[in-house]
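Here it is, the structure, as structure tokens.
Here the complex is missing one protein chain, while the rest keep their positions.
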Amino acid sequence: MEFTPPEINLLIVAPVLIIMAAGSLGMVIDLFMPDGKKGWAVWLAAIGLLLALAQNIALWNGNYETFIPQNGVAMVVMDNFAIFLNATFLLTGLLVIPLSRSYLQRTGLEKPEYYMLLLFSISGMMLMGMANDLILVFLALEVLSIPLYIMCGMLWPRPESEESAMKYFLLGAFSSAIFVFGIALVYGATTTTAIPLIFDAVAANGLNAMIVTGLAFLMVGAGFKVAAVPFHMWTPDVYEGAPTPVTAFMSVGAKIAGFAALLRVLMLALPQASGEWVTAVAVLSTLTLIIGNVVAIRQGNIKRMLAYSSIAHAGYILIAVAAAADNPSAGVSSALFYMFAYLFTNLGAFGMVIALERNYGEGNLLDDFKGLAKRHPWLSLAMAYFMLSLTGIPPTGGFSAKFYVFGAAIEAELYWLVLIGVITSVISGYYYLRVVYLMYMFDGEGQLITGRALQFAVFVMAISTLVLGLFPEGLFNLTAEATLSATRLLAGG
Amino acid sequence: MNELFNLAPLILVFPIIGVLFNGLVGRRFVDHDRKTGERWSGWFATIMALSAFVVVVLLNLALHANHFHAETVMLWDWIVIPGQGLSIPWAMQIDTLSVAMMLVVTGVGSIIHIYSIGYMHGDPDYSRYFAYLNLFLFFMLILVAGNNYLVLFVGWEGVGLCSYLLIGFWHERLAKDGTMKNANAARKAMIANRVGDAAMILGIILTFWVFGSVEFNHVFEEAIHIFESHEEMVTLVSTNIEMAFSTALFAITVLFLIAATGKSAQLVLHVWLPDAMAGPTPASSLIHAATMVTSGIYLIVRSNVLYELSRALSVHSGTISSSDIVALVGASTALYAGLIAFTQYDIKKVLAYSTVSQLGFMIAAAGMGAYVAAMFHLITHAFFKALLFMGAGSVIHGMEHGHHEVAHGHHGHDDDGFDPQDMRYMGGLRKLMPVTFWTYLVGALALAGIFPFAGFWSKDEILAHANANQGEYGLFLVLFILLALAAVCTAFYMGRQLRMVFWGQPRHEAARHAHESSPIMTFPLVLLAVFGTVAGLFNLPKVLTLEFGWSLTLEHWLEHSIQTFELMEEGILAHVPHTPTSLIVEVAALSLGLALVSMGLAFYVYRDKPKTAADPDPTQKIPGLWSVFGRLPIDSFYMKLLVPWFNRFSAWLGFKFEWSFWHDFFHERVIRDTFVWFADLSANVLDAQGVDGIVNGLGSVTRWLADGIRVSQTGYARTYALSVFLGTVVLLIYFLWPYVMR
Partner (left out) sequence: MDNPIIVDYLPIFMLLLVALFFALLLPALSLLLGPKRSPKNAAPHKYIAYESGMAAIGEAQRRLPVKFYRIAVLFILFDVDIILLVPWAVTFRNLGFYGLAVMGVFMFLFILGDVWVWKKGILEWE
């Protein structure tokens, strides 16, 4: 048998390569740097992210494919969908860095490895966005997860941090196993792992029990990453125990990557099974919305509260995924929009939590927010604004996002799901606005520890949220283009 | 279209640059360095005015090159409501009429700018003054250049605003009795004008309803079309309402007349103009004598088609036409204001009433259909009245300086009630202020209608028109008599003023020490005196059917903008060229003779009176003159009867109706108590027992649920894994159920 090498164009995967190279370079530099010098890692990471972002944007509208083996189906696609997701991940990284610095110094965690692991995790997430093959999806899942496991436990020997890492690792491995089992079953049924070929095989031979079993397992694996009920239980413990910037990063990056995997599997590999999975997704969404929002009410720890809040937001995005079954363009693009808006709002809120945390685990209670408005009027205003955005009150990015998601669901005639979404949004107002209430109506001793970088990042996120609230059209058009270029594959183009 | 027409927008650009300069940074210049600052501020404004003048001259040339055809310069669409047929452009109509007005506005305006540089010297708000002056030019040019009624109205309101601002320029100055004289005068002008403006906007709305447009050309074409097609009724645009065409036309033209009485100070809205003299004298001269107050005449002349059609329709039906009303209002005003001028001591008030009177002449001319005569008088009047006002300003300036010198010399100023504007304190200024005297004399003779000064020609043309046509309408005889009497009055009070101010003995120390004003003030006087002398050349009449090279220039110039009709059989109109007025020797001789006699009489009556400032006026012996007109009957009516009753009415509305009934009773009892009762019901009955129960129930269910789920969060990884496992199993069952059951 004659071997032909796959077609490879490294420029197309350059954004990922830049991130990986920056990470590796950082590891090597670390070896030869004296212990005292640590600032370089921040700049290396930031420059790497910016370079990758630039190259990523330059590829917009290119619809490139690479790593094309003999069967002619590319393993890596760089369509607008992938580019949009990559940009989301890179922005997440760029915003997490300014949030991290002073926190890491406070908690004695300032090690170059932190930033390098961040980069490696981001490279996994990006790979997830670009993957056109289930093997690659799984690889990406692992590449993004393993650095996260380590980052969660970086505050050893503090037991909460170790517990967090341990639980995340155990359950993550458990779900990864289920996911890879799902891949195996799909491979068994279709004899391929390439997403377009799976689509073709299903189109030719129809569904069978093996495929739907695989589908169920794949949904479990992705559902674990996005923290959908009932695969969510790790979330509060892990979020609470992990260093707060890591929590912030996980709550945004890992979740979006999970949705990227879910959308690849559901929308691109198995859209013909939508009759099967739409109800399952809708039910998962309902459970996620109710449990996430209801339990969040009774949390006294802001990190736990935001953990449940992030579970609840996964529920809203699941509404969009369910809507995508009937109405792919509106559903997928509203999901993308929601994730992008959620990125700014949630990181902004976490930025405030980080600023409030005096030392690891100190200053994480809701009561610590009391009286902040008097001492830090601007940042409190930003926090209040983020809370409004998370609740979904106009004019915020959160509102625009919910608006598009509910709009897509109504177009798909999922009225009851919208009803649940609206009711739970109202419930969510209770715990989000309580933070505002505590900040403005009480006196307290809470003190924020802020550097210029953090203030700047919070400012940028508040402005972005405002812009998304006032002028959502531009971004929505981008997400629509991204969706179009991904579903182009569906149409066989 | 000639390229030069494209310059038209510049006439608006230059003044607004001046406004911006003086409004934004002028004050800094002046405050920083008084001398250079004033030079910058004043000359900048003046150069802007002069630039506008130059552009207007170029437009004039363009019209010549265009064979006097009107051009419309479109700037942009202004108000467009698709589907309703409403499309109002912001466009400038450059035709002979508007350019004639522009020439007057920018020409006289520029001269007055120059004069103001000297007059306002030392005023703390120097740059503000020039900003207002340029702003006025801006709006006045909008008014005359607009190609539709709505743009005209923008200018109309704008000049009203500038008038208000300039009358109240020294708003902080108080009268001797402590009233806010200047501020009140400004408000009076504003309120009186508001009545006219309300009529104006109603007229514009009605115009649109009837003709479906507010653009001059469309309106006039449509009006002629309706008239010629004998339609009795017209349907109002966008409605089903039908209206008789004659009624509609009558209403529109009368509404425009009311607008004109407000702006041009005609009976019965004239009361604001004499008070408007509280402003700086150059402003009075520009706005309240030469230009703004003539915009009412411009409005009527511009709408000449409508007035002519109204006249034609009334000939049909035999009723009084709106043009006749216009003429009557004008003629009555001319005589009424002329008589009041007898009783005034304030040098500027005399001129103010004289302005009202002369505006009456113009309105009367327009009402009689002598539009060219009206415009002719408007132009000549602009020159000599501006001249007179500025001469008066120069006199006042001289008196103030004299008074200042006296007070300075005595080192102890005792307040003897001296007023620099009061003619009783003047006298004998002829020798002390020679340039002012000679130029003032030219102005006064022109105003009195003495041959060969400008006023003679223009006033005579109006009288000739009234005389020539009196056979046609019986009304014209009345008009002729009223106007002739007004002309006699004019000559008399101007004689009185000349005698009191420039001849005789000084009746106050200040008059003895007065001296001539600076050249920057006297130069414009001389310039205007030249115009006041020769402006009659613009429209020399035919003498004995002979035409000279210079004659009837304005007539030929304006005939491209003014249409005249002759009624043919069955009411069809014929467009005929405007009938040029020829000089009627008898009328001219009569009016000149009367003016000379009347002026001579004035000089005789006031030959040595009053001897001192406290002496009574000789004309007080004439029964009825001082007791009726001296008391300003219409002002008194307004102030003694209308305003108190209005105040009482508004007090009743305010305290009784609004407060006691509406607020206390209606809001407190009816609305508030009902609302409170309902709120009480909702809160205590519906909410507390009904909704609260549900909400609290929901709340406790939620909390109970949350607690329940929280318990499941054991913290053991195995529990979590179990949850994942169970979730997987349920999903599997769901997915496989159809296959298992098949």
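Letters A and B mark the chains in the order given here, with residues in each chain numbered from 1 onward.
Here is the rule we go by: a contact is a pair of C-beta atoms (placed from the backbone, for glycine too) under 8 Å apart; a residue touches a chain by one contact, two chains touch by 3 or more.
Not measured: the values here are computed from a predicted model.
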Hidden partner chain, touching residue among A:V28, A:I57 or A:A203: A:V28
Candidates A:I68, A:A209 or A:V467 - the one touching the absent chain: A:A209
Hidden partner interface residues of subunit A, rising order: 1-3, 5, 24, 27-28, 31, 208-209
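What we mean here is this: only the chains that are shown with their structure count from here on.
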Intercentroid distance (Cα basis), subunit B paired with subunit A, Å: 69
Residues of subunit B that touch subunit A when the two form their complex: 702-703, 705-707, 709-710, 712-713, 715, 717, 719-721, 723-724, 726-728, 731-732, 734-736, 739
Contact footprint of subunit B on subunit A as seen in their complex: 166-167, 170-171, 174-175, 178, 208-209, 212-213, 215-217, 219-220, 223-224, 229-231, 233-234, 236-237, 276, 279-280, 291, 294-295, 297-298, 427
